[in-house]
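A protein chain is absent from this complex, but the other protein chains hold their places.
Right, chain A next:
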Amino acid sequence: MIEIRDVTKSYGSNAVVDRVSMTLPTGGLTSIIGPNGAGKSTLLSIVSRLMPMDGGQVLVDGLDVSHTAGEVLARRLSIMRQDNHITARLSVRDLVAFGRYPYSKGRLTAGDVEHIERSIAYVGLKVFEHRFLDELSGGQRQRAFIAMVLCQDTDYMLFDEPLNNLDMKHAVETMKLLRRLADDFAKTVVVVLHDINFASAYSDRIVAMRDGRLAFEGTPKDMIEPSRLQAIFDVDCRVHAVGDTRLVNYFE
């Protein structure tokens, strides 16, 4: 369980995250949605201790992220950020192998190698495993980073806009993969998403943020509803039920 209590982050007088409190229960896939600048990515960075908070507290399984040793937390929670520009020139396999760093500190055991093999196969990069990252397309690189997080094999996995740079096919595959992590491996997956329809179709829970605050939270059924979407995004839209899924038409 991730408990977020009164978390605040400001730049000058501008609160990017403003006294946000929520609980993310163990298991399932939670999407965080909201307009640009709502504080979604900042919140995710704070929860994963990449960014210090100005006030409040985040507990992951009872561990305070501000005071827990980095390597302890790294075996429980992992995050994939959106802009992964890395200076080191690494092959896909090397990159994924560093997902095992919290366990192996760079000296891989047979168990680590198994994790690496499985993660690479899982994202379909087996053929490219010896290519350098700078020789891959944007989508392939994105999947390599996802494989690295998979390889870290933590109970909590956070993804900041993982669908960036991905075409339709890979976006769907990535969301299915995240879904499988929750369903087959009992991981707790938290995803910042911009595409409201992906959020609707794949989430167990949706959390909406606006102006640094928690606006709404609920099941896709509660959340995907014209008046709420209007309140979150300031956009008129229509919602159609297709089978069990609610799809949002905001194009017209």
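Just so it is clear, a contact is a pair of C-beta atoms (placed from the backbone, for glycine too) under 8 Å apart; a residue touches a chain by one contact, two chains touch by 3 or more; residues count from 1.
In the analysis below, contacts and distances are computed from a predicted model.
Per the UniProt record, the absent chain's protein name among "ABC transporter substrate-binding protein", "Putative membrane protein", "Na(+)-translocating NADH-quinone reductase subunit D" or "Iron complex transport system permease protein" is "Iron complex transport system permease protein".
Among A:Asp134, A:Asp184, A:Asp234 or A:Glu252, only A:Asp134 touches the chain left out of the display.
Contact with the omitted chain, checked across A:Asp54, A:Glu71 or A:Asp236, is made by A:Glu71. Which of A:Arg81, A:Arg213 or A:Arg228 touches the hidden chain is settled by the complete complex: it is A:Arg81. Listed for chain A, the residues touching the missing chain in the whole complex are 45, 48-50, 69-75, 78-79, 81, 84-91, 94-95, 98-99, 101-102, 105-107, 132, 134, 152.
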